[in-house]
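The structure is given below, and queries will be raised subsequently.
A single protein chain has been removed from this complex, and every other one stays in its place.
Think of it as A and B in the order they're written, each chain with its own count starting at 1.
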Amino acid sequence: MSPAAESRIPLLQVQDLAIEATGDAGPVRLVDGVSFEVHQDEVFALVGESGSGKSLTVLAIMDLLPPGVRVSAGRILFRGRDLTKLPERDLRRIRGKDLAMVFQDPMSALNPLQRVGRQLAEAVKLHATGLNRKQTAEKVHRLLAAVGVPDPAGRAAAYPHQWSGGMRQRAMIAMAMAHDPALLIADEPTTALDVTVQAQVMDVLAAARSRAGSAMILITHDLGLVAEAADRVAVMYSGKVVETAGVRDLFHRPAHPYTVGLLASVLGEGTAGGRAFTIPGSPPAAADRPAGCAFAPRCHASLDQGTCTTTAPLLELLPTPPAGAHGPGHPAGPRAAACHFAGDNAGQLLLKGQQA
Amino acid sequence: MRTDTPAAPFLDVLTVQDLAVEFPVRGPLFSRTTLKAVNGVSLHVAPGETLGLVGESGCGKSTLVRAILGLNKPSSGAVAVGGRNLAGLLNGRRRQERARIQMVFQDPYSSLDPRLTVHEIIAEPLRINGQYTAAAVTALLEQVGLTAAMGQRKPGEFSGGQRQRVGIARALALKPELLILDEPVSALDVSVQAQVINLLQDLQAELGLAYLFIAHDLSVVRQISHRVAVMYMGRIVETGPAADVFTNPQHPYTKALMSAAPVADPDKAASRQRVVLTGDLPDAANLPSGCAFRTRCPQAEASCAAVVPSLLPPVPTQVDFPVVSAHQSACLLVHP
Partner (left out) sequence: MTQQLLPAGTQVPATAPTDPDIQGTPATPTPAKRKGRGTSPAFVIGSAMLGLVLLLAAVVPLLPGFDPFGQDLSAAMRAPFTDPDHLLGTDSLGRDLLSRLSLASAVTLGIAFAVVILNAVIGTTLGMAAGYFGGRLDSAVTTLADVNLAMPVVLLLIAVAAVTGPSATVTIVTLGLTYWVGYARVSRNLARSLRHRDFVLAPLTQGGGHGWVIRRHILPNVFSQTLIIGATDIATIVLIESSLEYLGLGVQPPVPSWGSMIFEGQKYLGSNPWLAILPGLAMFLTVAGAQFVSQRFTAEGTTGALLRKGRTA
């Protein structure tokens, strides 16, 4: 397959994914029909607040859903193969090799009783059986050096608690990059870190990713991080993708009222001293989502609009912006939003409502 | 940053003078050293004013707060409430004065006793001080945007934002003049953060409260602060009016901090220049000589290892209103 043709086929396709938890009163849909694609080399951000289902979605991709939670519908195609139907043995061959994950809290992802080097060596040996002891150790040191850990041989002999938070997250990145994965999933990789360290870790992540040519799914609630790192974005709300677009489109012409609200509630230079914008209310619990659009009760665009409370909007393609609206190297990609009134108007309506 | 000036600060609600807090730590083998968690910090908060205290984990923020609240004994320096040095007061009186300062905690989950109803949680400070009435608790609940009926539920039934409101109501119970807010919104979602920040601003306007607002998120600090102090390894390295510090940071650490914070705008994000610091925080028990920041500072010179820089320009000792908002920084390169 030529490189050009290869890049057109998505690396990962999530189609109508539904995730259910067994609850007291029947199953509860935590993720409800999520679809998106991740292409080679791109950084795809999955944005949403707690409970939006973003973490569950990627855990489903890794087949790491907690007990009592399961994929109830949909497909997860990785290089054309449906991960939800693969036997455990084949999945293990993919997980950690082609698919790797970096977690939010590196401390709880590392075994406190084992030296960091040994844990990395395990990750290395899992998918590279031919290596002897010395070769494994060399590879571990190389991996640590690649993520900017000074004195890799010395640090590898230390225990996790002797590493700082930023260094631990580097170790996690090194572990995830051990086999040059095709897709790296980073779940809030810098949330537990300080600002200056966060910047370092994001740089390390970007460098490691471009070296290995990995695509990345970045899970975050931090829109600043999205703006800095992502190529394309999907915004999740109450178990659904409500909007997906190229990063510039999303920030400059958000189509879904929730996206508009989220962007407006970001504090910054413009809002300082004055009142911060807030989306009124709170997301519904997964067990009692309203009929129609889940965002309708909090949405100013939906006021007096009967359809919002009766019919759930589908994620529909929006007109593509005029050519030239994007800088070079930033593929626009399709824009889509799940709103009956999607478009630039919806956003203005919402903002107007707040001021009144 | 806020440009509105607070009520004329004739007497600061809180004055911290040259405060140091040290802990003994075990060094290599049998040696013992002291860890200077807070190392000569001075700050003051005027009535109705918000002082934003910025710093990363391990910079000594929490120790400073615990010392102000009397939970840690300072090894030197003084904490004064309403101009009265707490060290000179008898226990009962000190407790009374300290009630003028109240605390809102970072984690809305661990700061509320899961066994108690929200009503009981808010009632606790009132009961301790013999001021409990059910009506007072209801009034506090309503003040933070909750209803009396919600008081009968336990914290487990509330969301993070609602719990943080309960924490604020509890802190307001003793009618304090100053709230210490320790990362009050860092555990909350973006849209909920804004709701709580707005509530805090409303309460400040309504009750004339002063805030010592501690956060690592610069955009939140910028939103709510009149003045800002930046802390690094136990010292304040820069302080001044929020507008000045944010638009014209002096200290290299402040600059790095500002430039490291992600900006929610893809165009700006692509074009802006970032100062990415190398390395980690130094070991607090074994600080570098001279300026503690020099090991990570992109501009450090040989002289930085020799002298511990102090905050400059100096502020005259007389209490003089325009002077209190001077923009100071502790860096040899800025003030050679």
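We take it that a residue touches a chain if its C-beta (ideal position, glycine included) is under 8 Å from a C-beta of that chain, and two chains touch if they have at least 3 such contacts.
On a predicted model such as this, the values are computed, not experimentally measured, just so you know.
Check A:30, A:61 or A:250 against the missing chain and you find that the one touching it is A:30.
Looking at B:69, B:139, B:270 or B:308, the residue that reaches the missing chain in the full complex is B:69.
Summary of contacts with the chain left out: across A:9, A:77, A:91 or A:109, the touching residue is A:109. Note that of B:187, B:242 or B:331, the residue touching the chain absent from this view is B:187.
Where subunit B meets the missing chain, the touching residues are 69-71, 95-96, 98-99, 102-103, 105-107, 109-115, 121, 124-125, 128-129, 145-146, 150, 153, 156-162, 165, 170, 173-174, 187-189, 191-192, 195.
Rule of thumb we're sticking to: only the chains that are shown with their structure count from here on.
Subunit B has its Cα centroid 32 Å from the Cα centroid of subunit A. Put simply, subunit B touches subunit A in their complex at residues 1-4, 56-57, 159-161, 189-195, 197-198, 201, 216-220, 222-223, 242, 246, 256-257, 260-270, 274, 276-278, 280-281. Across the interface of their complex, subunit B is touched by residues 49-50, 164-167, 194-200, 203, 221-228, 247-248, 251-252, 261-263, 265-269, 271-273, 275-279, 282, 327 of subunit A.
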